[in-house]
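I have placed the structure first, in the form of structure tokens, so that the comments after it can refer back to it.
The complex appears here minus one protein chain, its other protein chains still in place.
Per-chain residue numbering starts at 1, and chain names A and B are given in the order in which the chains are listed.
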Amino acid sequence: MKTIRENSFSTTGKIGKSLLLLLPMTFLILLFTAGPTPSFNSKVSLVAFLITFIFFNVLFFMILYKGKVDRYRATGFIVLALFFALTFIVDLIGMRGTMTFSHETMLSCEIPFCHIVTTMVILPLIFTGSIIFPGSIIGGFASIASMLVIVIGVMLALGRGFCSWGCFYGGWDDGTSRILRKPVIKKINPAFRWASFAVLIIVAITSALVLEPTYCDWLCPFKTVTEFEKVTSFTVLLKTITFVSLFAALVIVLPLLTKKRIQCTTLCPMGALCSLSNKINVFEVRIDKGKCTECMLCTKVCPTMSLEKQDVEKGKPSITCMKCGKCIDSCSKSAINYHIKGTPVGKRVTLARMLFLYPAFTLLVVFTAGNMQQGIVLLVKLFTTGSLL
Amino acid sequence: MGQGFILGLSTGAVCVVYCGPVLIPYLMSESGGLKKSYLLIAIFLAGRLAAYLLTALLAGLIGQAFIQQTETRSTLMGMAYMLLAALMVVYGLYRFKEICLGKTAKSISASDTTKNRFLIPLTGGFLTGINICPPFLLAITGAIDSGTIMGSMLFFLAFFAGTSVFFLPMPIAGMFKRQHILRIIGKFAAMLAGFLYFYKGLLLLIR
Partner (left out) sequence: MKKLTAIPAYLWAIVCLLIIPVCFIKNDTFANEMAKLPFMKLHPVYSGGDQAKIITDPELVTTIYKPVFESLFGKSKTGFVQLKFSSPSDTLPLIIKRDIDYNSDNAVDFGIEINTQTGDTKLTPVNTLVRNINISSKVKKNWVVRVNVTNPVKSK
């Protein structure tokens, strides 16, 4: 009996069908890689474009042809994290000469608006009718208005899928969680998947009370690979020790030992907010109870502990599911699939899968393409001149 | 006041789960619709508020009369914050047997209660308000630290507001199913609030 993935509608193992369904994505990859009016000012930038273009086409083709999502998604996702950090740091050093920001940067309101700040501006926005962030409302890199448009759109379209397909930080702990073949720490209390909600409550309230984004100020581990305040006092030193320690523990060490995305699961308040948007998002992961044998392999592989025994029995992961596809790929009975709410479970699986993969992969391309091209140009510069600047 | 509110909010979910067993059976036994349930909740919360304000008065008197006058006030308060904050962190990680007087109200509600329908939620609320848990002890410390009776009252008012937020959806059935998740989130939030207070205590000690 054919499994769902081998049915007449699926693309698994079928080159022709895979290439056909790749075509619309090729157009989107071209649009977001080259831009509406492509211009390449050097051979290196042309080569960078070609590498990026081919890279994404190959990734999407492999998702279709192999019928596996997670490993190819993760490849692009990790590339996003690495190249984003590289290009961001190089741009900063080129502009300011340092990764640190000073009073000058804050007073000139030029700090790029990161998506995580969204969680901290909501309450002050309601009570004061203004934004508590030293950024630019419009214009410049990552202005407040442009980032809010993206955050709202992505949350509506993909829910917490943002955390697996678009977040330019998630690739760090996604990557470190894949280094070891087997976890060293095998048992983690699944209660920790709710910890980020506590962080969301605390940072939302404290930010509103002190009128400062407290998560950014004190906790965000990714300041280690982007920008951070210059150490000029004991308090700032304490903040620096805190975020560097959190990066080491939650982004490097614990994901390595547990093979779970610990930072994203336990700390990120944006992840908690996106989880709430999963409630209204049309896409979800569902388990076809008719096919499921309750082997519980999916509960072991889920990087965010969103699938526990009771979730398998209910037929769907908790709202913390990031739609990464790891459980789908691991299921030998093809019982787990992407699903569209309001439609029968286990029917038209390929259609639901494609309707999810197109926007999700597009998001990955949009965030990665520019950074990847710029990153390749920088790396070529490094190898040829010995300098990134 | 903000700190009192955070403290209340961070522990409110846990308060609901511990105080819920007192209130929920009573709510369910008293049929009468959503309006009546909210009236009973309001009376319950009024009892809690009375308990908090009484505690605030005592804390304010202590703060005004003794702590503010001592030369080692900063050291005393700093140490108190750090110790209680450490307890809060432990409270977030492990189960805590709290001295909850409200549990006695549970047995009262099981017996004949028809004579005064409002006495039970009021008494239950008052007794659950005197709940010796680390957040409550931290709230007392914060109130003493304010140094005045009014400051102490305002601090506990904010603490009350923070805890009450989680009681408001109680009559709505759906919340009952997710109690265990709220409890987990509440405990993690209590842990984080503990770290905040630890930092506050540290600053008081070193400055």
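The working rule: a residue touches a chain if its C-beta (ideal position, glycine included) is under 8 Å from a C-beta of that chain, and two chains touch if they have at least 3 such contacts.
Only a predicted model underlies this, so the values are computations on that prediction, with no experimental measurement involved.
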{"item": "Neighbouring displayed chains - absent chain, whole complex", "value": "A"}
{"item": "Touching the absent chain when the full complex is considered, from A:102, A:189, A:245 or A:293", "value": "A:102"}
{"item": "Residue among A:191, A:282 or A:297 touching the omitted chain", "value": "A:282"}
{"item": "Full-complex contact with the absent chain, from A:89, A:148, A:249 or A:297", "value": "A:148"}
{"item": "Sole contact to the chain not displayed, among A:67, A:124 or A:271", "value": "A:124"}
{"item": "For chain A, residues in touch with the removed chain", "value": "28, 31-32, 102-104, 106-109, 124-125, 127-135, 137-138, 143-146, 148-150, 153-154, 156-158, 208-209, 211, 281-283, 340-344, 351-352, 355-356, 358-359, 362-363, 366"}
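Keep in mind that, in the parts below, only the chains that are shown with their structure count from here on.
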{"item": "In the complex, chain B residues that touch chain A", "value": "2-3, 5-6, 9-10, 181, 184-189, 191-193, 196, 199, 206"}
{"item": "Residues of chain A touching chain B in the complex", "value": "191, 194-195, 197-199, 201-202, 205-206, 209-210, 234, 238"}
